[in-house]
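Can you keep this structure in mind? I'll have questions shortly.
One protein chain omitted, others in place.
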Amino acid sequence: MTKVAVQFTLNGQEQSEFIEGGSTLLAALRGKLGLYSTKAGCHQGTCGACTVIIDGEPRLSCLTLAERCTGKEVTTLEGLTSNGALHPLQQAFMEGFAAQCGFCTPGMILAAKTLLDRNPSPSRDDVIDAISGNICRCTGYEPIISAVLTAAEQLRGKKKNA
Amino acid sequence: MEYRKEYFSDARREDLTEVGVTRQRSDVLGHVTGKTQYYADRTFPGLLHLKMVRSPHHHARIKSIDISKALKVPGVVRILSAKDVPQNIYTILCLIQVEPNDEPVLAFDKVRYKGEQIAAVLAESEQAALAGVAKVKVAYEELPAVFDVEEALKPGAPLVNEYHGRNWFTYEGHHCRRVRFGNVEEGFAEADHVIEEMYQSSPIEHAPTETTGCIVVPDQNERYACYSNTQALYFTLDNSALILNSPFHKLRLIGGTVGGGFGGKVDVITEPIAFLSAMLTRRPVKYEYTREEEMQVSSPRAAERIYIKDGVTKDGRILARKVRLYVDAGAYSRHSPYGTTKAAAHMPGPYTIPHVWVDCHCVYTNRTPSSAMRGFGVTIGDFALEVQMDKLARLVGMDPMEFRILNAYRDGDMKAHRKEVQGAALVECVKAAADLAHWPIGERYKAMSSEKREA
Amino acid sequence: MTATLLAAKQPRAVPGLQAKGGTVIAGGTLAVAGLNYGDKIGNPLIIVDGLGLDRIEVKGKKATLGALVTMASIARDRRLKFLHPVANSIGGPAVRAMATIGGNLFAPAPYGDMAVALVALDAEVALHDGKAARKLPLETFLAQRKKLARAFVTGVSFALPEARDFRYTKIIRRKPVSASVVTIAALLPRKAGKIKSARIALGAMAPHAVRARKAELALEGKALDKMSIEAAAKVVAEGTAPADDAYATAWYRREIAPVHLKRLLGEAA
Partner (left out) sequence: MAKKRGRGMASVNYPTGMNLGGDPSQALVHATTTGSFIVTLSSVDLGQGLKTVMAQICAETLGVSTDNVIIDTADTDTGPHCMGTFASRGTHRIGNAIIMAAKEAKSVMLEVAAEELEVDSGDLETDGKGNIQVKGSPQKSISVLNTALAAHFKHGKMISGRGIFLQPRSYPEPETGKMTPATCYAHACTVAEVEVDTETGEVTVLALKSAYEVGRALNPRMVEQQIIGGAWMGLSHALYETTEPYYPDRSHGPVDFNQYLMPGPGDLPRFENVIIERPAPDGPFGAKGVGEMTANSPIPAIANAIFDAVGVRVDSLPITPEKVLRGIQALNG
């Protein structure tokens, strides 16, 4: 097996690993780095469970070759919690009963985060678009949309107070 | 979400403190931080990946299976076929005395649906296993296939499943599960209108975001632990032990945290072959459905065809209901004989009808075996019943809400399966929904109750 | 079993690598999915990231987009505002951040909506066959794309339309994004109230984006009014070859294409 070196920033930390040539970022995160929050739901790019953030954009880690991440900044759900404090999105998903089986939740939260990072005052349609590539089979989406809107509100409040 | 506490207010305990109140989900912190551990969120050194050789045909005789080239693919460790499986023929509901065993774990003489499992390729990586699968050569002789439930019941239809000897499941000597209550022909004769309608569904996928799968890990003491997302641990353990001819205590199932089930994870497909693979290689083995397998190979909700013939009076009383229901079980029983009985038990819906005749057929065809799904045996029946109810209401010129209230079952009524109604609440649900939707209903109907039938 | 990534240093090197069995990975949305499922994807995987093909250039009235320009970058570019609805109709945000113009030209129906818009815009495809760089009208390219699979697409260029002249609609089953039932893009420049050189392109009505020439003819030289729109709608599905698939039947696609053309042009009127 051909191993190749990859170097990228993962949740704020420099990471260098030898991985199997041609493997996906998803395989590297789960198999190599033990970061299991990134879920494998289809390996086709159609479910969104493996969504991560690369250089500020949502990406499907199942379709991203790990070697192409060299020099990039990768964020997984593990990177959202700082010193144990939950991100407002995580808080809003909890309080809004927006997770049931929880399998789509990491991808949903990251997809929503890229929206809120760019657009602090999203409309309902903006939220719908942001999660449009993420499949949820349990909730009917409604609580997820509400939770993202609530989190946006809280983030705006935080900024005001800061 | 609002409570309508005026209904059944005297039956409701008001002294509860821990139930009846919202508590935060105990698992939600894990969900929102990604720390919830699903079966696949583990790494085992030396893990082997299992990929399946599947039938490309709907119905065919297997003439030969050649694994020699596949064994030469770098990374391929072992390939299992039917002869490796101790008790290859099983049926999952043997645990509740459903007979006969009718399904091979790995097909050997025949394939009966497209996608059926034939040989399991074990390899060091998923890519190697997939490459191995591509190199297994199976020679087939295609057979005529049958896809329509009523065609399958006709004399001369291709025989799908030899273990049944006919294309239907036999219920205690009957070719279907039957319910007989009153005399429907009398009811039709008394009725002012008689209509017969046909309803049809097609198979539906559970589509959990986490696909079905498991990892089996041998321990140092000849026991095998299976991390699984099954919906029923003991069902899986017991069936696996029977298939493997293994003492039950050698097997252990660990699970309980599942990325969505909806009935799709009550079959026992991935675990027995993963157990066997771990036993034969003494290495951890993972068998996980791809999304494509989950959608086309794992059991869907059965397609159903339902004929409903009703006799109704001009003032809106249903006198007789005759139902012929066909469950498309696909090639094997799985849970369908059970679901078909459940469908029969559900008829004629939550209404009191003096004359009921029900025949529910569990039919074998050359498609992916169907199985349990949310609302098993009921969901499609409800679609048919409730569209039929709408047609009947319009036929007699009644408001559909009022028509339901009038015919709704009440406490003390006798159901078609001869069980007295208790705890009915359909009338109240209809009234509350009418209220919610600002749908006017007459005072006469508003006064009706599930607890007693009005004079 | 493992794949080797090879970074191409020059566009001209790519066709040679492809001829040896290599596969170009642009956004990866099509190729890596195949790789995950054990499809026989050519090795090495040719990476073309370093060739500067991710740039959008607008000079005067002409836009040139490198093959690696993503849907997301189009959707962010203010100069290409008229294309935002097109880019945003393709996949969810993660797919848009990955999917490229170059890849979209190879996407089989019912995918390939950007190509539909580009056909309406009469775009040119720049490609390199290993010996020389050349340009082809997109329509010609699409018709021959199987034959041209070894050539390396480096970008597309087109004249920027007046915003009001360009219309786009994509009919989908699952909202807000899903694969196409029917996609229609129309370029309807008008002079003195009359349509001058109409271009109407259809997606999901053939294996790749095609023009509805009869509908174009029906509009040519006419005012955009009820009569001309009706006439165009009547013939819009003529000569198309839509497929039955999981989204819709060919019959349904032919049936609703005229309805949606009417609605699209009605808006523009």
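For reference, chains read A, B and C in written order, and residue numbers begin at 1 within each chain.
Here is the rule we use: contacts are C-beta pairs under 8 Å (C-beta built on N, C-alpha and C of every residue); 3 or more make two chains touch, one makes a residue touch a chain.
What you are looking at is a predicted structure, and each value in this text was computed from that prediction instead of being measured.
**Q** Any idea which chains on screen the missing one touches?
**A** Displayed chains contacted by the hidden chain, ordered by label: A, B, C.
**Q** Please pick, from C:A87, C:L105, C:M205 or C:A248, the residue that touches the omitted chain in the full complex.
**A** Of all options in C:A87, C:L105, C:M205 or C:A248, contact with the hidden chain holds for C:A248.
**Q** From the list B:I89, B:L159, B:V194 or B:I254, pick the residue that touches the absent chain.
**A** The single option touching the absent chain is B:I254.
**Q** Can you say which of B:D27, B:E99 or B:D413 touches the chain missing from this structure?
**A** Here the residue in touch with the unshown chain is B:D27.
**Q** Given the contact definition stated above, which residue among B:V184, B:V266, B:A329 or B:I353 touches the chain not shown here?
**A** The single option touching the absent chain is B:V266.
**Q** Go through chain C and note every residue touching the omitted chain.
**A** 171, 173-179, 244-249, 251-252, 255-256, 259-260, 263
**Q** Considering the whole complex rather than only what is displayed, give the residues of chain B touching the chain that is not shown.
**A** 1-5, 7-8, 11-13, 16-27, 58, 96, 114, 147-149, 171-174, 177-181, 197-205, 207, 230-235, 237, 251-263, 265-266, 291-292, 295-296, 300, 303, 328, 338, 341-342, 344-346, 349-350, 358, 365, 367-368, 372, 374-380, 382-387, 389-391, 400-401, 404, 408, 416-419, 422-426, 428-434, 436-437, 439, 450
**Q** Can you list, in ascending order, the chain A residues touching the missing chain?
**A** 42, 44, 46-47, 97, 100-103, 125, 127-129, 131-132, 135, 137-145
Everything below uses one rule, namely that only the chains that are shown with their structure count from here on.
**Q** Using the average of all C-alpha atoms in each chain as its centre, how far is it in Å between chain B and chain C?
**A** 42
**Q** Using mean CA coordinates as chain centres, what's the chain A-chain B distance in Å?
**A** 33
**Q** Taking each chain's centre as its mean C-alpha position, how far apart are chain A and chain C in Å?
**A** 29
**Q** Return the residues of chain B touching two or more other chains; collapse runs of consecutive numbers into ranges.
**A** 125, 290, 292
**Q** Hunt down the residues of chain A that sit against at least two other chains at once, touch-wise.
**A** 1, 20, 43-44
**Q** Of all residues in chain A, which touch chain C in the complex?
**A** Touch list, chain A to chain C: 1-2, 4, 20-24, 43-45, 48, 51, 57-60, 62-65, 67-68, 111, 114-115, 125, 128-134.
**Q** Would you mind writing out the residues of chain B in touch with chain A in their complex?
**A** 24-25, 27-38, 40-41, 43, 125, 206-211, 258-260, 262, 290-292
**Q** Touching residues of chain C toward chain A in the complex: what are they?
**A** Checking each residue of chain C against chain A gives 1-5, 25, 27-29, 32-33, 35-37, 43, 45, 47, 49, 72, 88, 91-95, 97-98, 176-177.
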